[in-house]
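Removed: one protein chain of the complex. Kept in place: all other protein chains.
For chain A:
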Amino acid sequence: MARAVSCFLLAVLLSASCKVIISSDPMCIEKEANKTYNCENLGLSKIPDTLPNKTEILEFSFNFLPTIQNTTFSRLINLTFLDLTRCQINWIHEDTFQSHRQLNTLVFTGNPLIFIAETAFNGPVALKHLFLIQTGITSLEFIPGHNLRDLESLYLGSNHISSIQLPKSFPTQSLQVLDFQNNAIHYLSKEDVTCLKPATNLSLNFNGNDIKDIEPEAFISTVFRSVNFGGMADLSVIFKGLQKSAIQSLWLGSFEDTNASDLSPAVLQGLCEMSVESINLQKHRFSDLTSATFKCFKRIRELDLTATHLTSLPSGIEGMESLKKLVLNVNHFEHLCQINAANFPSLTHLYIKGNVRRLLLRDGCLEKLGKLQQLDLSHNDLEAPDCCSVALRGLSHLQSLNLSYSEPLSLQSQAFDNCPRLELLDLAFTRLPMRAQQSPFQNLHHLQVLNLSHCFLDTSNQYLLTGLPSLRHLNLQGNQFHDGTLPRSNLLQMVDSLEVLVLSSCGLHFIDQHAFQNLRKMRHMDLSHNNLMYGSIEALGHLKGLYLNLASNNIHTVPSHLIPILSQQRIINLSHNPLECSCSNIYFLTWYKENLQKLEGSEETICATPASLRGVKLSAVKLYCGITAMGIFFLAVFSLLLTILLFFAVKFLLRWKYQHI
């Protein structure tokens, strides 16, 4: 027995010494000096002494604080944000945050709380956000409410709460978010919801609660900003309970792993009895879909039918004349006309992305949508033989068009002439075969942003970008240039209003000195992931104040005459280049150290040569490129020899001269 005890003692002693060894040097990461610190996953059992008193934002999750009390954080009186996620907190004692007047956000997610003292949250002038997710709460009485007058959001997800009734004394007038995700709420009574009456503009989340019944007209009292009943099996219960309510945004979607009953016209009848502006019905299935299905959608402005197994929408839907936004992502349409766009003449936003089968862009399917401003047809393997003039007929108000991730689209000249007000056009990852000398974007006078990344463009076509007087942002990432060269006359000469240009991953070896001469408004230039050497920097000589990204290129050295070009820019990234750290590059190395404040990615800006300095950060390199002691010695010996030689030569010369007199 004694032996067992001594063994146990030894083990305790040994483990104690281990703890010391393990936690000998925990280092918090400084994200912003004297302000933001990250001490996550360090196994700390107290606030480290190394943290400055002025710390405002402290990420302290995944540490070990079984008890917190008024001494725990007392030194850090300027705290505004404190994250104590999974710190194994059991007890929050009296006056824990007494001295923290500025405290705004407290996160206790995932702590096995046993008790919160009545005065635990006293101190902060205005505590706004409180996270008590998965803390084992069974009743709302557990939360001491009297210093929570300014509380704006209260997160109570993943607990064992069965009633949302807040204690009478709990202040709700400032509440904007009340989150009850994944609890055990089965019933909502009128009285429960009446408690929330002082809160105007409230967002309520009941996602993942199995609600079996709601007292009729329970939600009659207040206007809600949003209510979420996600994952509910039977929507008729919800519609019945929401009679005479006014909700701006109602989320009733289902999930892959939850059961959903079919939406019949009878179920949707409930919508006639309430006022909703925006509704989401993702992943439900409509039974006998006819124009009558939507007869109670008259007041709805935004409708989201993502992944609702639709193959078409019925024609002749009445009462959707005022729908503004329609989301039909991840459905099963064969061609665009099957959405029967004529049903929605007021539509300003239409999203049909990620269609499950290949979508055909037939002519004029959207021509009744004269008010449409935003159209997203991305990720559809979209196919269109001659794009896009006829297909986009009638869309004269369109401002934003997304055709990215389509099958090859062969663009005609003036392909978008039916959408003259276009401001943003995204064609990323869509191959664009076109005839030489063609100008598909001509006459887009308002186009500001054009994304042509990975479009396999014919970059030798100098007329590709003609007719774009307002273009500010151009992305040409991943397009190849002939011979890896951007010549003096190139496609960028047509777009002199450019401010942002992306030419990364274009296989560029060389940029002509005058290639960018027309671009005088540039602010942001991304040339990363090419094979550029220092010579190409000359092309930037006329530009000042740039954000310049030259990361992952082939720059070894930068000669002294090019350094002023770098000096005149705002921020430069030279990381991942095979930089030389020898005396032949000393001007650049000196400049680098003097301008560290404008260099981005300096952690990854490292030497490649000589071998002795490989992998060393440029900022840490110290070179002495004056004459060394050995050099001085040899120089002295050399000059001595030279003097002796000269002496003898003169002596010989004089002797020879005198002999011949």
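In this text, a contact is a pair of C-beta atoms (placed from the backbone, for glycine too) under 8 Å apart; a residue touches a chain by one contact, two chains touch by 3 or more; residues count from 1.
Keep this in mind: contacts and distances are computed from a predicted model.
Asker: Missing chain, UniProt name, options "Lymphocyte antigen 86", "Nuclear cap-binding protein subunit 1", "Sorting nexin-3" or "Ribonuclease H2 subunit B": which is it?
Answerer: Of "Lymphocyte antigen 86", "Nuclear cap-binding protein subunit 1", "Sorting nexin-3" or "Ribonuclease H2 subunit B", the absent chain's UniProt record names it "Lymphocyte antigen 86".
Asker: Just to verify: which one of A:Ala307, A:Leu395, A:Cys455 or A:Leu589 makes contact with the chain not shown?
Answerer: A:Ala307
Asker: Return the single residue from A:Thr55, A:Asn147, A:Asn207 or A:Thr222 that touches the missing chain.
Answerer: Considering the complete complex, A:Asn207 is the one touching the chain left out.
Asker: Considering the complete complex, identify which of A:Gly123, A:Gly145 or A:Gly231 is in touch with the unshown chain.
Answerer: Hidden-chain contact among the options goes to A:Gly231.
Asker: Give the residue, chosen from A:Phe73, A:Phe97, A:Phe131 or A:Phe170, that touches the chain omitted from the document.
Answerer: Touching the chain that is not displayed is residue A:Phe131.
Asker: Taking the full complex into account, what residues of chain A touch the chain not shown?
Answerer: Within chain A, the residues that touch the unshown chain are 11, 14-15, 17-19, 21-22, 41, 61-62, 85-86, 107, 109-110, 131, 133-134, 155, 157-158, 181-182, 207-208, 230-231, 253, 255-258, 282-283, 304, 306-307, 327, 329-330.
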